[in-house]
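Every protein chain except one is present and positioned as in the full complex.
Should a chain be cited, it is by its letter among A, B and C, assigned in written order, with residues numbered from 1 in that chain.
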C-alpha cells in the first residue's frame, strides 16, 4: 500500500494516487492526467476509482478524462447535481486491493464535501490516512464563504461539526492529506509543512482549538478574495471538462503571424518574469508571469479571446499551456518563435516598462515628484500595511476602474513582490498610459529597505 | 536546413522530419505522432506540410492526426480518391522556410506515388535530397504487384520510367531518402546501408542497371508475399485514420479478469519471445513476438476480436500497443498484470510448447520417429531451400488449412529463426493438437548445423 | 518543507530527501546518487547534510559520493570508527533552512544508531517527523542479532530503551520514517503500510506493546537469517564506498567474447525470470532473478570472479547493474548481446532446466518415482510448513553441501515461489547434476493446490 502525491505548482493543489494490492484510486485528479496514467502503468495497477472530495473551484478536474481512459468509477457527493460520475453516501465502504476506503460526509466548505479514510484491510478499525479535500489544511481550515453571504454562518457551523465530529475522532495518529498546500487561495494560513497528522494539527492549528461559537464568528469575519475562477471552475467541473489528450507545444508562430492574429483580436499574453517584460515586450501585451496563471489568470485573461504566448523558453511555454488548460482555458493559438530576441532582430516595434527600485521610489516621493501609487494587492495583504499615499485597486479591477487612474501623473504600480504590479502596469500601457512604472521587488523590497508603512 | 529520420521498428519504415528556416514538413508520418510534435516543439518549427509519397500499405498513416494537431496541409497524389488532404501535381513547387520542395509524379509502385525533391533556396537548380517513398530503396526498387495481376506489366513499365526519367536525372550526388530500410516487406533485397545516394544506387543496385524490357520481365516474375495488411491499410489510409492521442498502458488485468474476457471472446496474444512462450503460457493464447506484429500480425490477429496481451515487461507492452495501433488495430483490452509469474503463482493452469533443437530434430528423423515437418515460411525463403520432407504451409494459411495437418503425428513447426514457427505451433495447440514442437532457431539453426537441405 | 521518499526495489530500502527553505538533507543515500542530485537540481536546493542513521548492512552507502559531488557534510554516530564523515552526538541540533533537525542516539540495532527528528523552525517543540533508520518499522522493530550472540540481550535492552525513552515520547502524531519497507531482510514482519506514525505503530505494532522483559526474551528467541551481505556491507560502509559515477550499459558482448570470458574464469549470471532460464540458458550459468540480487546475491555470487550477465532486455540489464553496484559488486564485464535468442541462432550450445508443476510433483510422489526434494528456503519460512519428505538446505549452503545431494535421484528444488529454487537447481546443473527440476510457483503453488504440508 502506498500513497503518492502529485503536486500542481501554481495552484498548490495536491492530488493523491493510492496504490493497494493490484488496484489504485486517484483523489481529485487535475486536468492533464498523463502522470496518473504513467504511475498506474509503471506499477501495473488498475485505476478503479476516482474519488472527488468536492467540486473543485480552482482548477479543472481531470476526473472525466481519467475515467474515460481507464474505466474507473468516479465518486462524489450527491448534494449538488454533477453531470457525470456516481453518488457516494456517508459511510460507504469501498474495497481497493489490500485496503478499505470509507467515505464520510464532511460538509461546510461546500455542501457535497466528502473525506475518504484509508484503512488496511487487516486492521479495518484503525484509520491510517484521511483525504479530506478542503476541510482541514496544515495550519488552517477550508473557506466557508463560497456558498453565498447568507450561508456563511451555516457553512461555518457545518465545517466545525465535520471537523470535530468526523475528522478529529479519527485520532491523533491519522495522517492528514488535504487538497492544498501552502500558497493556495483556498486557505489563508496554510502552513509550509507538507506532511501532517491530525495530532499535529490539533497541536499547531489554531482553528482546531476554538469552540463552536468562536469558530463561526472567526469564519464569518474572514475576508478572502473571491476569485472569478471559482464560479467558472464550478460550472466547468459540474458539467465535466472536455478531454484534452496530451499537451504539446508544436505551434511556434512568426512575428508576422502574430501580428495577423492581433488584428483578428488575439490577446498577447507575456508569461515571462516581470523584469524580462519590462526590458522589452510586444506592444499591447499583458504580462502575467506563468506561475501566477492559476491564481490570477481568471482576473485578467478573458476566455473570449484567442491567446498567443510570449515566453522565454520551451519549458515555460509548456508550463503555461498546462496551467491555462488546468484553469479552464482553451489551447493558445501559439507562441512567439524564438522569444523576444527574434521579435527585436526582425525590426518589429517593441515597448518597455519602466521599473523603479524602492530607493528610487523613495527619492521620487521625497523629491516631490508627482506620483500615483497603485497598490494592486488584495485586502488581506493591504491590511498588513502599505506605502503611504497608495491607492488600492485590486488587480482584478484595474481594467474596469481605469478611468479612476490619472493619465497625467506617473503611475507606479506595486504588489507583493513584482509580478502583479507588472501585470497591472501592462494593463495601463495597453490602455494608452505612457507614464507607468513597476516597483521592483514590490512591497517586499519597500519593507526590506526599512521605509515607512501605513496601515 | 536539416533532415531527421524517424524510424519505426518492425515495419522498417522511415519517415522524415524536414526543418528549414522556421518551418517544417513531415514525409509519411506514422500513426503515433508524438515524436514529430516533440521535434517541432523543441526546435520551434512550425509544421506546414505533411507530404505523402503514396497511400502507405503497411502502416496506418498519422497524416490526419498530425494535421489536426498543427494545422499542416496534407499533400498527396490525386490519382486515387483520398478522403482527406489536398492534391499535389507533377512539378508543383512548395516553399518551406529556406528550402524549396518540388513534387514529381513517380508512378509505378502505385499510380499516385509522388517523390519530393529538396533544394536550398539559394541553389534552386541543384537537387540535394529526394524523398522517394517506395520507388527506389537501397539495393532494390518498389513492388509492382499490388495493383492487380493485369496491371503488373504496366506498373513495372511506369516504375522504370519514373526511375530513369524522373529520379536518375537528379544526378549521382543527390541523397536518396526512401520510405523503408532493410527488413521491410515492401522490398525484397533492401540493403543494410541506410544512407545512400543516387550515385551509390547506380553503382550497387542491380535493378538500376537493366534495360526497360529486362526490368519489366524481372518485375513480372517477382513472386512476393501479399500480406493481408496491404488491403486493410490501403482502405484505412484512403479514408484517413482515427486519431489516437497519446499511448498509455494503464490497464493491467488480473488473471480472473482475463478469464472473464476469454469467456466473452477475447483473444490472448502472447507477444513474448518464442522460448518464453514455450516455457509457459496461457492455454489457448497465440504467440506472436511483438517485433513481428507489423509484418505478420495481419495474418494471425483478427480485427474482429478484442485482444488481451501477455508480455514480459512494461516496455514490451507499450511497444506492442504502438505496433498494433500502427497496424490499424484498436487498443487492446488490457494486459496480464505481473506477466506469467503472477498467472502461475495464482495456481492458474498454464501450458507448454515443446521445443526441439536442430540436433534433436536430426535424431528424430534418423531414428525414424514419425514427424510432420511444417515449414511456415514464404515462397521466397523456401526457394532457397528447406529441410527434406517438410510440408509448406505459409503462416497465414495454417488456420485455414488446419485439416491438412495430421493430429496423430508429432508436428514440428519451423520458420527462419523461431518466432513464426512458434506462432504456427501456438495455432495448432489452440486447435487441440497435443503433439506439437517448435524448432529452436528455425531453419537458420538447421543450416548452421550443416544438415542436408533440399530446394 | 517537504520530504520525498526514494525507494530502492529489491532491498525495500527507503532513503529520504528533505527540502526545507533553500537547503536539503538526504537520509541514508544509496550508492547510485543521481536521483538525489536531480531532486536538488530541479528544486534548486543545496544539499547541506547527509544523515546516516547507522552503518547500513544491506546496501552500499552513497554518502561519500554524494558528499563529494555537493560538499555536503556527512553525519553519523561515533560509536564505531567510520573512515569518513563527522560524528554527531545525542541532542545535536542541525539547522536546515526553515527546519530544525535534532539528532537522538537510539542504539540497539547497532551501537551507533541515530534517529533524526524534524521540526518546523516556527514550532521547535512539536516533532513533525522522525527518521529512525532500523529502530522501528511499520509493524516491527530492528534486528538485534547482528552484534554477536553475546550482545543479543544487551542490544535488545538498548533497543527497547531507545524506543520507549526516545521515540515513543515524541507522541502519537509524529510521522515515522524508517529505513525499510515490507520485504526487507532487516525486519521480519514489516507491514505493507508505507506511511505510518508513532500512534499507528502503538496501535498496530505488537513489539511496541510489550514490557522490557518480554521484549528482550522475544528478541533473544528471534531466529533470523544472517546474510553474508551484512558483514561485507559493514566493512565497505565503514570505509566509505568507491565512487561509481553514472551507470551505463554500453558493453554488449558477443557469444564468442563470452565464451572467451568463461575460459578466463568469468561467471555467467542469468538474471532472467526462472521460467525463461528453464526454457534455455547458457550452460554453466547461475540463475538469480535480478530482483533477488540484493537479498540473495551475497549467498551465490562470489566477489572474486568477473561476472557476465544474461538478461531479457536493456532495462533488466540496467536494473541488475544497479542492484549489483548497490550490493557492493564491481561493474560486470558485460552482458550477452541480443539475449538468449542470439545465442541460440548462432548455433551455440544451450541447456534447459526441467520444471514441474505442483500437480506433476504430486503424481511423481504418489507414483513412487524416486525424488530428492530440496527445500532451499530459510528457517523462518520452513517453520510454517513444507512438503512432506523435503530435505532442507538453505540456498546459501547448496554449493558447500553439494556432496549431500544424491546425483542418482531426480532432484526437485523449490522455494517460496520459484526464483530461489531455480537458483539452487542452476547450481546443481553447474555441478554436473543431470536430473534436476524446479517446482513452478514453489511452495506457494503447492499450498494453493491444497496438498499435504508437514511442519
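Following the convention adopted for this analysis, contacts are C-beta pairs under 8 Å (C-beta built on N, C-alpha and C of every residue); 3 or more make two chains touch, one makes a residue touch a chain.
These numbers come from a predicted model, not from an experiment.
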item: Option touching the unshown chain, where C:221, C:250, C:263 or C:403 are the choices; value: C:250
item: Omitted-chain contact residue, chosen from A:87, A:341, A:369 or A:404; value: A:341
item: Absent-chain contact - pick from A:70, A:197, A:237 or A:278; value: A:278
item: Interface residues of chain A (partner: the chain not displayed); value: 273, 275-276, 278-280, 312-313, 315-316, 339-341, 344-347, 350, 355, 357-358, 417-418, 440-441, 444-445, 448-449
item: Those residues of chain C which, in the complete complex, touch the missing chain; value: 22, 34, 36-38, 40-42, 44-47, 69-71, 245-246, 248-254, 314, 318, 334, 337-338
item: Missing-chain contacts mapped onto chain B; value: 1-3, 98, 120, 123, 126, 128-129, 171-175, 191-200, 202-204
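The rule we apply is simple: only the chains that are shown with their structure count from here on.
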item: Copies chain C and chain B - interface residue numbers shared by over half, same or different; value: same
item: Inter-centroid spacing, chain B versus chain A (mean Cα positions, whole Å); value: 48
item: Residue numbers of chain B (touch at least two other chains); value: none
